[in-house]
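The complex is shown incomplete by one protein chain, all other protein chains being positioned as in the whole.
Right after this comes chain A.
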């Protein structure tokens, strides 16, 4: 019970932190922000890993865990890379002429 209560506190404080972190975002960044936050939600891959490591020799669990890991990793890897791809495009005109592309 104590562990659960502690987890509820963690949930509450994490949620409040999330509300505070995104106060003023320029519209330019809404799409990358959504995509980046989405990549972070792929952190369920940790739960998938835990499932696999606790599976022992239960094949069904290994398959389920591996599938869960694959889907979550697709979310994480794809999400972070595509966000990075979007963000590399935001360059200022000054930097561009100076940088000599």
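Methods note: a residue touches a chain if its C-beta (ideal position, glycine included) is under 8 Å from a C-beta of that chain, and two chains touch if they have at least 3 such contacts; residues count from 1.
Going forward, contacts and distances are computed from a predicted model.
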{"item": "Name under which UniProt lists the unshown chain, selected from \"Amino acid ABC transporter membrane protein 1, PAAT family\", \"Tetratricopeptide (TPR) repeat protein\", \"NAD(P) transhydrogenase subunit beta\" or \"Spermidine/putrescine transport system permease protein PotC\"", "value": "\"NAD(P) transhydrogenase subunit beta\""}
{"item": "Hidden partner chain, residues of chain A it touches", "value": "3-4, 6-7, 10-19, 21-55, 57-58, 60-94, 96"}
